[in-house]
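Removed from the display is one protein chain of the complex; every other protein chain stays in position.
Every chain is named by a letter (A, B and C) in the order it is written, and numbering of its residues begins at 1.
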Amino acid sequence: MAVTQNRITNTTATDPLAERSVEPAKRRRGGATGTRFTFVLGAATIASMALLVLFGLFLSPADITQGESVRILYIHVGTVWVAYVAFGVTAIASALFLWKRTTSLTWDRIAGASAEVGVLFMALTLFAGSIWGRLSWGQFWVWDARVTTTAFLFITYVGYLAVRGLGGSHQQRGRRSAVVALLAVLEIPLVHFSVKLWRGLHQEASVAGTTKVQLENLMLFSLFLALIAFTLLYVWLVMHRQRVLAMQDALDDKGLDYALAARRAESSTAATTSATTTAATGGTV
Amino acid sequence: MEDIGFILSTYIATFVGSVALAWYYLRRGKRLAEQLPPEDMPWI
Amino acid sequence: MFRVARYIAAKDLRIELRSRVVVNQVLPFAAIVMVMFAFALNTDAIVSRVAPGLIWLATMFSLLILVQRSFAIESADGATDALKAAGVDPAGIFLGKAFALAVQLLVLEILLLMPAIVLYRARVQWDSVVLLVTTFLAATCGLALVGTLYGGLAAGVRGRETLLPLLLLPVVAPVLIGATRATEAAFHTGGAVVADGWSWLGLLAVFAALFGVGGTLAFGPLIED
Partner (left out) sequence: METVVLLSKAVAVLGQFPVLAGADLTVQRGEIVLLQGPNGAGKTSLLRLCAGLLPLSRGEAVVLGCDLATDRDSVRKRVGMLGHANGLYTDLTVTENVRFWGATVGAKRGEVDAAMARMGVGDRLADVPVARLSAGQKRRTALACLVARRAELWLLDEPHSGLDAAGRDELDSTLREATRAGATIMVASHELERAGALATRLVEVIGGRIREQPIATPPSTETAGR
């Protein structure tokens, strides 16, 4: 790009590169991708997270059977909830992108943003879940159907993000990744069902049965708090990511304008020498 | 109370992970905004 | 669509007959993998206990190679472009290539079963032959359909060798589980009985049907540029 830019700036005055000197966006609260709404949302997220720490770690009581480790539950349930919501949103947005009447790259970007946030929360879920498993079952990992399906979801969406990063035009990226996201919707129930059937035949009781938690009012409240806090965080992250992706795409399109100008300049400089070019290529026969 | 390390580690990992992602998005947004005119950012 | 599928499948199988890549290269590979499993697991009792799983694991690794090969044929001399330029129905390409792949896989599996019976001391009773045959058919169809679907996506992109396993292996996990359990039932390993196998066969059939329909619809948008 740098080379072509130099070449352009000294050709004509009407090329789009003249618009290149863009006024930087006015410095506002919440950065370039923030609005008043996301600022309020972010503040609410931070406040509810602080409340969650307060209630989850200090105010809520320990469980009778689980002891202190029940406090992990708030994190674990919150993150897994967000991860599943995120992948659901990815699937719906992908379907809307593929459907001719609602197709828009915005849906594709929402799908991508949501999957990215979902993958992070899925990783956190697996981490918190295995710690919880260590404390309540004595194992970091059990071959429970739900646990295994979660791990597969994680890997599947890592693959989805890899497909998004393959390159090509925006439309191509959107079509490819939307199809992969919908195939994941096909795949996950099959994985879950097969793992469930597998464990069901080989192990009498699922380990999940031994982790019954009697939830007191204050614990229930903390759990709800966790769901709210993580949902707010999810919305904030996806909104910002979606805007960053939109800017990235817009920048790619701008890059095309500059590249077009450069390409056209190639033809206008070559015009004067075209006669000699013809003779030269003719001579090589 | 020997589980306190385990419990705290899940909280810390979750918050560090979320903040890292949020910070990355904001920084990336700021950098891109410098190269784009305001009409490409309809949410402003 | 089926006319297209027929000539695509005929073309792929004819190329395989001429080049014999499956018999000369993939089969030895799968066989050596099975021997390596035995080295890693060491004890005879364990090996014969896990024999069904090892057969299907070896099949899955071979599937990755066969899928790569199936799409390397197309991209070697620009035939992918030529197929697109000829406006050949993508659904037909998908079904044709999947069928050819299924035939090659099936041959491979049958040839793998013999060393497995010798090496891992698996026993096949006559009452389980029906279950064994149907399991192999259903599992192979599922594997070939999914393999072709993701192979088409990965074909022609950079890093396809690494992308394909990442996408494909999580998806075929149900086939690995289902086919292994059904084969265990057929071999009577670990006290399994033939009756256990039929529910797994159902899973394999559902898998093949879902990805058959899904792939036929999805293959076009997936390979479009």
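By our rule, a residue touches a chain if its C-beta (ideal position, glycine included) is under 8 Å from a C-beta of that chain, and two chains touch if they have at least 3 such contacts.
Here the structure is a predicted model, which means the values were calculated and not measured.
Student: Touched by the hidden chain, which of the shown chains?
Tutor: By the stated touch criterion, the chain not on view contacts A, C.
Student: Which listed residue (A:Gln171, A:Thr231 or A:Gln248) would be found touching the missing chain in the intact complex?
Tutor: Touches the omitted chain: A:Gln171.
Student: Which of C:Pro28, C:Gly78, C:Gly159 or C:Gly190 sits in contact with the chain that's absent?
Tutor: If we include the chain that is not displayed, C:Gly78 is the one touching it.
Student: Please identify which residue in C:Ser19, C:Gln125 or C:Thr162 touches the non-displayed chain.
Tutor: Hidden-chain contact among the options goes to C:Ser19.
Student: When the complex is taken as a whole, what residues of chain A touch the one chain not shown?
Tutor: Counting over the whole complex, chain A touches the hidden chain at residues 167-169, 171-172, 252, 255-256, 259-260, 263-268, 270-271, 274, 277-279, 281-285.
Student: Please identify, in ascending order, the residues of chain C that touch the omitted chain?
Tutor: Against the left-out chain, chain C lists 4, 7, 11, 14-15, 18-19, 73, 76-79, 81-88, 225.
Here is the rule we use: only the chains that are shown with their structure count from here on.
Student: On a C-alpha centroid basis, what's the spacing between chain B and chain C, in Å?
Tutor: Averaging C-alpha atoms per chain gives centres 42 Å apart.
Student: For chain A versus chain B, what separation do you get between their C-alpha means, in angstrom?
Tutor: 12
Student: Any chance you could list the residues of chain A touching two or more other chains?
Tutor: There are none in chain A.
Student: Would you please write down the residue numbers of chain B that are in contact with two or more other chains?
Tutor: Residues of chain B touching two or more partner chains: there are none.
Student: Quick one: which bits of chain C touch chain A in the complex? Just the residue numbers, please.
Tutor: Against chain A, the touching part of chain C is residues 149, 153, 157-158, 163, 166-167, 170-171, 173-174, 177-178, 181, 196, 199-200, 203, 206-207, 210-211, 214, 218, 221-222, 224-225.
Student: What residues of chain B sit close enough to touch chain A in their complex?
Tutor: Spelled out, the residues of chain B in touch with chain A are 1, 3-4, 6-7, 9-11, 13-15, 17-18, 21-22, 25-26, 28-30, 32-38, 40-41, 43-44.
Student: Would you mind writing out the residues of chain A in touch with chain C in their complex?
Tutor: So the residues of chain A in touch with chain C come to 98, 152, 155-156, 158-159, 162-163, 166-169, 172, 175-176, 178-180, 182-183, 186-187, 190-191, 193-195, 197-198, 201.
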